[in-house]
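Before I ask anything, here is the structure I am working with.
What follows is chain A.
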Amino acid sequence: MFGVEVSQLFFYLLSFIIIVSAIYVVSLRNIFHCALFLVLCLFSVAGIYILLEAEFLAAVQVLIYVGAVSILMIFAIMLTSRLANKKIMQSNDNVTVAIFVCAGFLLTSLGSFGYTVWKVVDSPLPENNTLTIGKLLMTDYVLPFEVVSIVLLAAMIGAIVLARREKI
Partner candidate 1 sequence: MDFPVLSYLIFIPLIGAVFLLFLPKDKFGLIRWTSAFFSFVPMVLSFWLTYDYFFNFSQTADFYYMEGPLSWISLLNANYFLGVDGISVPMLFLTGLLSFISIVASFNIAVRVKEYFIFFLLLETGMMGVFCALDFFLFYVFWEVMLVPMYFLIGIWGGPRKEYAAIKFFLYTLFGSIFMLVAILVLYFSSDPHTLNILELIQTAPGFLTHGLQLFCFVFFFIAFAIKVPVWPFHTWLPDAHVQAPTAVSVILAGVLLKMGTYGMLRISWPMLPEATRYFAIPIAILGLIGIIYGALVSMAQTDLKKLVAYSSVSHMGYCMLSLGAFSSVTAITGCMFQMVSHGLITGALFLLVGVLYDRAHTREIAAFGGLGAKLPIYTGLMVLFSMASLGLPGMSGFVSEFMVFIGAFGSGIPHFQLITALAVLGVVLTAGYMLRMVQRMLLGEFNKEKWGGLTEINTRELIIVSPLALLTIAIGFFPAPLSDLMEATITNLVQLMAR
Partner candidate 2 sequence: MLENAYLIPIYPLLAFVIIIFATRWKEKLSSAISIAAILVAVIHSIFVMIAVIGRHGVPFELSVPFIEHPLISLETGIFIDPLTAVMLLVVTIVSGCVQIYSLGYMHGDPRWSRYFSYLSLFTFSMLGLVVANNFFMIFIFWELVGLTSYLLIGFWFEKDSASDAGKKAFITTRIGDLGFIIGILLLATYAGTLNYQEVFTKVADGAVPVGVLTMIGIFIFCGAVGKSAQFPLHVWLPDAMEGPTPVSALIHAATMVAAGVYLVARSMTLFVGSAEAAMTVAVIGLITSFMAASIALVQNDIKRVLAYSTVSQLGYMIMALGLYGFDVAKDPHSHSVGYFAGTFHLMTHAFFKALLFLGAGSVIHAVHTNDIQEMGGLSKKMKITSLTFFIASLSIAGIFPLSGFWSKDEIVAATLGHPVFMFFTLLIAFITAFYMFRLCFLTFTGKPRNQERFDHAHESPKTMTMPLMFLAFLSVFAGWVGMPWLSHGFSSFVYTGELQHHGPNYIVMLVSTIVAVSGIGLAYTVYFKKKISADVLMEKFKPLYTLLLNKYYFDEIYDKVIIKPLLAFTRMMWWSDANIIDGLVNFVGWFTIKWADAKMLFDKYIIDGAVNGAGTVCMAASWLFKYVQNGSVQFYTLVVITSAVGVIIYKVTPEGFVYYFIGVVVVALARFLMKMNRPEEGNVETEPEG
């Protein structure tokens, strides 16, 4: 009872952080600040994972997103933009329509979730989240696991090819 309430509390807190920081991500003028808020946002999402009893995933989230992707982004920002120039408009002409459309999407989806039949199963998740996932990845999901490694390899090769400066 109490646990539920705490988790509720946490949930709303995290949700608030996520939403606010996400809004900052998409609206701040300074792209560097955006990146920082992205980190915050993703970090909070990891918290949500913990609430949902997905500890391993939370760890992955922190490692990959917060640790790798965001850093990568910040590097890219450093490489490409000059911090001094912050006064540039960061949003384009689509804003009004986009707001309308996103609101439409949001309203519809929120509304429709309520009217949708969910076959909720009230049973606990398997114990030892990490172990189970590790097992699954090596057994049932070994094929996508391997394929994903090819994806990463391809992305790496591609990134190298593209990012390399040619000697002309």
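Here are some notes:
Here is the rule we go by: a contact is a pair of C-beta atoms (placed from the backbone, for glycine too) under 8 Å apart; a residue touches a chain by one contact, two chains touch by 3 or more; residues count from 1.
The set was built so that all candidates are chains of the complex that A comes from, given by their letters.
Here the structure is a predicted model, which is why all the values come from computation and not from measurement.
By the touch criterion defined above, chain A in this complex contacts candidate 2 out of 1 or 2. On the side of chain A, the complex with candidate 2 involves touching residues 81-82, 85, 88-89, 92-98, 100-101, 104-105, 108-109, 111-112.
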